[in-house]
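As you look at this complex, bear in mind that one protein chain is not there, while each of the others sits in place.
In this document, chain identifiers A and B correspond to the written order of the chains, with residue numbering beginning at 1 in each.
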Amino acid sequence: MAKLAKSPWLLHYDASSCNGCDIEVLDCTTPRYDIERFGIINTGDPFQADILLITGGINNQCESVVRQLYSQMPDPKVVVAVGICACTGGVFKDCYNIKGGVDTVIPVDVYVPGCAARPQAIIDGVVKALEILEQKREAYSEKQEQKGRA
Amino acid sequence: MAKQSIVPFGPQHPVLPEPIHLDLVLEDEVVVKAVPSIGFVHRGLEKLVETKDYKDYVYIAERVCGICSFGHGMGYCQCLEKIMNIEIPRRAAYLRTIWVEMSRVHSHLLWLGLLADAMGFESLFMQCWRLREKILDMFDATTGGRIIFSVNCVGGVLKDMDTGMLLKIVDTVNEMEKELRPIAEAFLRDLSVGTRLHGLGILKPDQARLMGAVGPMLRASGVAYDTRLLGYAAYNDLDFEPITAAEGDSFARCEVRIHEIYQSFSLIRQAVEKIPEGPICVPVKGNPNGEHFMRIEQPRGEAIYYVKANGTKFVERFRLRTPTTNNIPPMLDMLKGCQLADVPLLILTIDPCISCTER
């Protein structure tokens, strides 16, 4: 990973996770793992977030919330599915109220498997997401330039 | 009468790690009524018991919640052991006690951190979570998992600890006890923390009992009820008293939880001292037939496990009543009359675990 030009902000949402991955995500922001050394800040505001970290599978009720959060985030944005439930539905796949992984509702860029996903894996996933974010940003600004010329 | 307005709170909110939604009916700044809507994390995993082998279902039971995961597995196993008349080896009972007390320490430290974060006391949050890492390291060393470690099985536990490991746990606990003191001091003596918590959300003992509050919330209202005194696992060999506080406010709830961490340290030390040698698991033959209600004390309070089995390998019904289910009704009562700005903090003081509640 080359140097980072910007400080991406991170939004975390629990779709229908068991909490295990959520506390690991939160753990990443605390002294031992300290994701903030990449310039990342955990924010609660979707309008100011670049990365959406999402845990747990999608159920009937959280579907619209996830859609809304995703649409509220400004372009360019990346989505990281944390934990096996967010990737595929995991052990809860057969439950009557689970539709499947997060990608059944919104596009996912990085998948971090694990039950619960380890902080190291989450950080790795976020770093991957930063690269994708950078690519998306370049593509996005090119598009904007073209728009400006047209 | 002042004009009423409704403010939606959640599901995505900075102070909440988990989604819950409340409609707050306000008169000016004061809450007059709170209506919860839940179901954002409802998965329906009680239903899975009908299609999974009863021995395999332990893994699902442990995934009800990532914080009290070990306790859920243990409650489910104990319930089946009771139905099948299995006496687990004493060593297994002691190992379960050690792990479940370590879970309590980790859960309470996590809560203390979140409380500090909700008050904007960032450095205290970091300190609590830094300390919590030591317990997670011990989980990692003893079981191979940090959060969900699946060492329970019907008939005992799957992993043993050798003497070196047990002594290492005691060392860690002693070290943590020393490091916890300044943190506890900050919660209990700091002026700004005190001003924020004292007198906030008072729950009277009678009201707590009527609304069905459990766990630290009930004990903070002065009711000495701790399900561990029923003497399951190894608790009948260990020496402890329920920790209570008289005031019933948010500060009392914080105080009770801090003292429970010290209590858990003491219980772990006692268990390591008394643990007998022997096997850790007994073979289980046949299928369960019968029903039982099992009560255990989770970090958030009393949890009920109900299993009804019909002699096949598929259990007919598994029901889990978690502490937060019982703590939400008194919380709604406490919210009446408090300021809008206090709502996030007050919700946090019941230590809500939504994924437990909705399963």
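As a convention for this text, a residue touches a chain if its C-beta (ideal position, glycine included) is under 8 Å from a C-beta of that chain, and two chains touch if they have at least 3 such contacts.
Simple rule for what comes next: contacts and distances are computed from a predicted model.
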From "Stage III sporulation protein AA", "ATP-binding cassette domain-containing protein", "Lycopene cyclase domain-containing protein" or "NADH-quinone oxidoreductase subunit C", the hidden chain's UniProt protein name
"NADH-quinone oxidoreductase subunit C"
Looking at B:Met217, B:Ala233, B:Ile304 or B:Met334, which residue reaches the missing chain?
B:Ile304
For the chain left off this view, which of B:Lys55, B:Lys134 or B:Arg209 is in contact with it?
B:Arg209
Touch as defined at the start, partner being the missing chain; which of B:Gly44, B:Gly194 or B:Gly222 qualifies?
B:Gly44
One chain isn't shown here. Among A:Thr43, A:Asn60 or A:Thr104, which residue touches it?
A:Asn60
Spell out, residue by residue, where the missing chain touches subunit B.
35, 37-39, 42, 44, 46-47, 50-51, 209-212, 225, 227, 229-231, 291, 293, 295, 302, 304, 306, 308, 316-317, 319, 321, 325-326, 328-330, 358
With the missing chain put back, which residues of subunit A would touch it? List them for me.
59-61, 96-97
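We take it that only the chains that are shown with their structure count from here on.
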How many Å are there between the centre of subunit A and the centre of subunit B, using C-alpha atoms for each centre?
28
Any idea which subunit B residues touch subunit A in the complex?
11-15, 17-19, 39-45, 47-48, 51, 59-60, 63-67, 69, 110, 113, 125-126, 129-130, 133, 146-148, 353, 355
In the complex, subunit A residues that touch subunit B:
13-24, 26-27, 30-32, 43-46, 56-57, 59, 61-62, 65, 69, 91-92, 94-98, 115-116, 118
